[in-house]
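Yeah, one chain of the complex is gone here, protein chain that is, but the others are all in their spots.
Up next is chain A:
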Amino acid sequence: MTSLSKQPMVKAEAVHKSFGLIEVLKGIDLEVQQGEVFCLVGPSGSGKSTFLRCINHLEKINAGRLYVDGQLVGYRQKGDKLYELKEREVADQRKDIGMVFQRFNLFPHMTALQNVMEAPMQVKGESKANARERAAKLLERVGLGDRKGNYPAQLSGGQQQRVAIARALAMDPKLMLFDEPTSALDPELVGEVLDVMRDLAESGMTMVVVTHEMGFAREVGDSLVFMDGGVVVESGHPRDVLSNPQHDRTKAFLANVL
């Protein structure tokens, strides 16, 4: 998956983000290579979700630059001036970036199948028959072929999260963002979701994963970044960072979660 000509899938340069007077991201620099599983760990409130949401412009950054696949996120640069993108252009950028939320956020008024069909039909204008066929395949892929007609309320948390992954994949994204996808699940349901993510990683999908599942990070991850207080404290290969943390804050955090 490494090729010299390929630019990074995500590139962050000194990304700053404040909510009012509180600065949540204080200059994040990092690169996510194409095809890699990039794990983001850190204590609660360190800004992981905020950074993830900046990548698909659910949050606007205040300073720095953020690129996805070489394209500036949310802005257009002409000379040394930045122009905000129109809503439609932002939506256009987002359709190539899948996102999976901690609380699933499935559409409760639609069945599993309809959840997966919705975006291809509404955003890409795919035909109903086409969308239905692809949605059915995706649900099979996440092991829910027999749950197509169920509403989210009729599914377990693990099943809902797998539908949410299928829903994101239906847009054929080039990048998938996962925000603590297993944190809202009962312990016995975590495995089924991680299995789907592992499959996805093996298929070569570029993934940015915020997680507390250190086992998953160690096994599946290609890079790992430890964040605390809105800055990157330490980064490297997951095995190195997790087994041999350099920084005291990393050591303290890992001692707590492992």
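Here, a residue touches a chain if its C-beta (ideal position, glycine included) is under 8 Å from a C-beta of that chain, and two chains touch if they have at least 3 such contacts; residues count from 1.
The working rule: contacts and distances are computed from a predicted model.
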item: Per UniProt, the name of the complex member that is left out, chosen from "(2Fe-2S)-binding protein", "Alpha-ketoacid dehydrogenase subunit beta", "ABC transporter permease subunit" or "Thiosulfate oxidation carrier complex protein SoxZ"; value: "ABC transporter permease subunit"
item: Given A:Leu85, A:Met110, A:Val231 or A:Leu254, the one touching the chain that is not displayed; value: A:Met110
item: Listed residues A:Leu72, A:Val123 or A:Ala136, member touching the removed chain; value: A:Val123
item: Touching residues (missing chain, whole complex) on chain A; value: 56, 58, 87-88, 91-92, 94-99, 101, 103, 105-111, 118-119, 122-123, 151-154, 167-168, 171
